[in-house]
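Report on one structure; see the data block that follows.
All protein chains of the complex are present and in place, except for one that has been dropped.
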Amino acid sequence: MSEIVDILVSVSFWAAALRIASPLILGTLGELVCERAGVLNLGIEGIMTAGAMAGWMAVYQGADLWTGVAVAAVIGMILGLIHGVFTVPLGLSQHVTGLGLTLLATSLSYFTYRMILPDVPSPPRIEAFQPYAVPYLSYLPIIGPAVFEQTPLTYFALVAIVAVAFVLYKTPLGLAVRSVGENPAAAEAQGIDVYVIRIGAVMVGSGLMAVGGAFLTMSAFNAFFFEMVAGRGWICIALVVFASWRPGKALLGAFLFGAFDAFQVRLQQVVGGDIPYQIFLMLPYVLSILALIVMSRRAAYPKALMIPYRKGDR
Amino acid sequence: MNESVNREPEDLVLRLRGITKRFGDLVANDAIDLDLARGEILALLGENGAGKTTLMNILFGHYVADAGEAHVADAAGALTPLRSGSPNTSLLAGIGMVHQHFTLAENLSALDNITLGTDSLFRPWQRQRSARHKLATLMDRSGMQVDLDAAVVTLSVGERQRIEILKALFRDARILILDEPTAVLTPQESESLFATLRRLASDGLSVVFISHKLAEVLAISDRVMVLRGGRVVANTPTAGTDGPRLAEIMVGRPIPPTVRQPMAPGEIVLDLAEVHVPGEHNRLALTDTNLQVRRHEIIGIAGVSGNGQAALSNLICGLATHDHGRFELFGRAAIVGSPARMISAGIGRIPEDRLHDGIVGSMTVWENLLLEDYNQAQFATARFMRRGAARANARQVIDAFDVRCPGPEAPTRLLSGGNIQKLILGRVLSRQPDLILANQPTRGLDIGAVTYVHQLLLAARGDGAGIILISEDLDELLTVSDRIAVFYRGRLSPTMATEDVTIRRLGLMMAGQSVEGAAANAA
Partner (left out) sequence: MRLEPRNDVPVYLTILAPAGAVVLALALTAIPLLWADVPVAQAYALIFEGALGSRFALTETLARATPLIFTGLAAAVAFRARLWNIGAEGQLYAGALAAVALGSGAFVAPAAVMVPMIVIVGAVAGALLMLIPTLLKLRLGVDEVVTTLLLNFVVLLFVSMMIEGPMKDPMGMGWPQTAPMIDQATLPKLIDRTRVHAGLILAVVAAVVVWVLVNRTTWGFEMRAVGANPAAARFAGMPVARVMLRVGLISGALAGLAGVGEVAGLKGYLTLDLSPGFGYSGIVVAMLAQLNALAVVVSALFVAVVFVGADFMSRSIGVSNYLANLIVATSLLTMLAASLATRYRLRLR
């Protein structure tokens, strides 16, 4: 019991929680933007993989870190464009398109990586983002070192939450996005181009997802491993439901998840001997399923989610 | 009867010449000419499928015409060409439209719905304060009031329609198109709408009012244009015509009136006593409902949509359960909550939304005809379907019920609305049910199909069925039913003999204002 308290009191625990949460924050936010516009993006797992590989590879080839992040974002947006074209004007199944995109993006990432770096004994490394202590704010007790001594991409994630919330609720563009996800016929009758808004939202969301993937190779770790996304994309989809499609709750959900993950890692170190490590690794996935179960009862879906819109369908 | 009145171009706000639109082989609009003056209320009359909505959809930019040209008056009054292909262009040209099915995002507020699309998407903030100010002025001038911050899902149909009109006014519409606006209103609410429209028209707004109801057209419009088969067959000031003449032009051929022979009702097939059906938000969808249906009898149910019809329909279709009261079929307690049980109890059900609940569009005609019966011995042995028997059955029904389709193997989505309804009726009536629930069975059908459906229902009544007919069309109820009851706020009035009822009285009861209504409310 005292071990648990020890873990919860340590600053490194909370810092780890936020660090682990960062790719989830970006992934959940990206998926949230897509779904608010009415498009389920099951390509998230593949887009995060592609972002991880592309960003890392750009830096490995000599670019600086932020250029790498930009590369990852652009790759994400291109993949989002493919998804958008398939599901919006062509009206094809959002489920199958997303799964196909995940398969495509993943295999493309692995193939590219292997072709550029065939048979290396251990994965090469880059100079990843280093923690940056925000002046003054990092001197605050406890939350200072926990929140304000993170890597720049974590700050990016936090800023992204605020930016998306602002755009979504306070700007005409955000109103357009929300209306397109609630009733595209209503939006069209008010002169809004449903196709453009939906595709745009999917592209922006996919860009965010890709940066979330890049976090793994450029901030959390500094190399690219196969299977490193390890289902985080799917977890983000569960977290969007848990967040009721609201950015603030998305941050909360991702953070809780990160905290849980950080907790079980530390718990494993303390208690771990008798319990197989696989049990600990299972917990995040089981927790996501539980989160879905809890929230599904009161799901406040965007009303037009997953319903393709045919222009002039009268 | 095609008088085009010469009007000065300065007075015109809209001029259409030669508008043509085809969908595949179907010519929906055939070289249509139309002039609309400032402050004029034009009624666009025609039966379902005549092309009225298509024409207005072209004007509003949902469709692009295949031929023809349109001119709209700009803010200064000069006619300028309109090359619309998007609602945005039409909105900027001063054209607003209230669609038949409201285009409102239910989870957003009224203000959000109205201001949607009015600010540039590049603007980083919404101009809410000036919007509220402008809307306050508009609401005063037009006499329509709405709570701007309420979520649309909480508002009534009448309020939602007001939001739709305010949407157009907010965007400085000079031409307002209303597509079948009274379909969802009580007669009294319709009066209120007409008063608003007259007020707006006298302020300079031009109105195009699409309807298939003669009485309204005569009541509200300055001028009537009749479409039939996509063509203009009449264009005349309203003062110079009357109902029978318009009806004849509208339909183009004599329609024998539907005659209901009086019949002595037989034994009771359905008995509801003090039935409560729970609804959402801890309210009752049906309160204290009493209804008896006998053989050889059609009971018409009137009421504004949302006042209990859905609950009654769901209860009898087996989709809902009651938690109080007696529900008996043929003298025995009904097993509720199971559509399969209702079907096997001998109830024929015609759903309100034929595409959503009635058929599986991607399956063939013969498969849809078996949707309720596929497990019966004649169509399946040991779980293997007997396709030969199924196809033979389909051919029989197609013949008997005049279902126009390429054949039993055709995918059902290809059929027109009227033929889908005939298919559903064929499916239901060929089992010779003892009780039929028909929910809006003629909605959206052309006159020929409407008459045919009425004949089928009356024939079933003659064969001994008891029928519940739920309809928004009061004329239909008065024609076909023996007795009529009215829903208001989940309560059903006692049934009245049709001979004792007028439209006016029905309208009052639908709005909850009458002796019976007040008594039912106070109970």
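Structure notes:
Should a chain be cited, it is by its letter among A and B, assigned in written order, with residues numbered from 1 in that chain.
Criterion: a residue touches a chain if its C-beta (ideal position, glycine included) is under 8 Å from a C-beta of that chain, and two chains touch if they have at least 3 such contacts.
Given the structure is predicted, the values throughout are model-derived calculations rather than measurements.
The chain we do not see here touches A, B in the full complex. Here the missing chain is touched by one residue of A:Val74, A:Val196, A:Leu281 or A:Ile307, and it is A:Leu281. Touch with the chain that is not drawn comes from one residue among B:Asp112, B:Glu372 or B:Glu472, which is B:Glu372. If you put the hidden chain back, the residue from A:Ala238, A:Ala262 or A:Ala304 that touches it is A:Ala238. The omitted chain makes contact with chain B at the following residues, 24, 317-319, 338-343, 349, 351, 356-363, 367, 370-372, 374-375, 380, 383-385, 387, 406, 411, 414.
In the full complex, the hidden chain is touched by chain A at residues 42, 82, 86, 90, 92-93, 95-97, 99-101, 103-104, 106-108, 110-112, 114-115, 118, 230-231, 234-235, 237-238, 241, 276, 278-279, 281-282, 285-286, 288-289, 292-293, 296-297, 299.
Quick note on the criterion: only the chains that are shown with their structure count from here on.
Mean C-alpha positions place chain A and chain B at a centre distance of 45 Å. The residues of chain A lying in touch with chain B in their complex are 170-173, 175-176, 178-179, 182-183, 185-193, 300, 302-303, 312, 314. Those residues of chain B that touch chain A in the complex are listed here as 53, 57, 60, 62-63, 86-88, 91-92, 97, 99, 101, 103-108, 112-113, 115-126, 167.
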